[in-house]
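Below is one structure, written out as structure tokens; comments come after it.
Removed: one protein chain of the complex. Kept in place: all other protein chains.
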Amino acid sequence: MTLHLIQHADSASLENCLRHAGAKDAVLFLQDGIYALVSGKNKLENFHGQLFALADDLADRGLTARCPEHVQPIAVDGFVELTESHSPCVSWR
Amino acid sequence: MPELTQKNIVILCQQPPYGSATAREGIELCLAASVYLSELKVVFTGDGVWQLVRGQDTTNSGNKQHDKLLAAFPLYDIDLVYADQSALDARELSPGNLIDGVTAISAEELAAILANAEQVLSL
Partner (left out) sequence: MNYALLVLSPAHSSQGARSALLFARAAVARGHKIERVFFYGDAVHAASALIVAPQDEVDLTSEWATLVADNGTELLVCVGASLRRGLLDETEAKRYSKSQYNLHPAFEIAGLGQLVEASQTCDRLITFS
């Protein structure tokens, strides 16, 4: 079970991540990855793994309300928890 | 460092060369890692596959030629060098456009390499 991190707004990095992520994996959006999440949410339709976004990074950007329903906002503590249960951790850019 | 308990390491190269130092520093990491590890997988994906283009020529620019760094891989016993086929396709790169010693892999094969890795260093 891999944890995939999307830290950049670039939609290509999200597409690349989703191409290589499996149904047992988790994807976490943080930093400018929040923009990739909000503007690329239709790309997530065929992904069957778990989706998370850092709540503070959503709030900073004024996008809390636009976090898609099936994406769970989490605190940084939840980020650490994801790294406990998932390995390896892959950062896409 | 004892190699008996070696973890399965993948270095994921995602940035193109020349425009920033990241690609070069990624290759320097590969070379350093090979000194400590008996097995190392290096995977090029996304814009990172631009690093593999054959025919780079920096004679006029004076830049350090990126593919010459990659040419050192066999000397460092780095044999497991992979390129993401979908990234090659998206950029209209065919095997003939690439430097020697690179194996193209499918999205499924790349997913499996990542899933089997214990640590992934991504640049």
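Letters are used for the chains, namely A and B, taken in the order the chains are written, and counting of residues starts over at 1 for each.
Basically, a residue touches a chain if its C-beta (ideal position, glycine included) is under 8 Å from a C-beta of that chain, and two chains touch if they have at least 3 such contacts.
The structure presented is a predicted model; accordingly, all values stated were derived computationally and were not measured.
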item: Residues in chain B touching the chain absent from view; value: 1, 5-7, 9, 21-22, 25, 28-29, 32-33, 35-37, 119-123
item: Touching residues on chain A - with respect to the absent chain; value: 5, 7-8, 30-32, 57, 75-77, 79-81, 83-84, 87-89, 91, 93
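To be clear about the criterion, only the chains that are shown with their structure count from here on.
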item: Computed distance of Cα centres, chain B from chain A, in Å; value: 25
item: For the chain A and chain B complex, residues of the former touching the latter; value: 2, 12-13, 16, 19-22, 87-93
item: Residues on chain B engaged by chain A in the complex (per definition of touch); value: 10, 12, 14-15, 45-47, 84, 86-87, 107, 110-111, 114-115, 117-120, 122
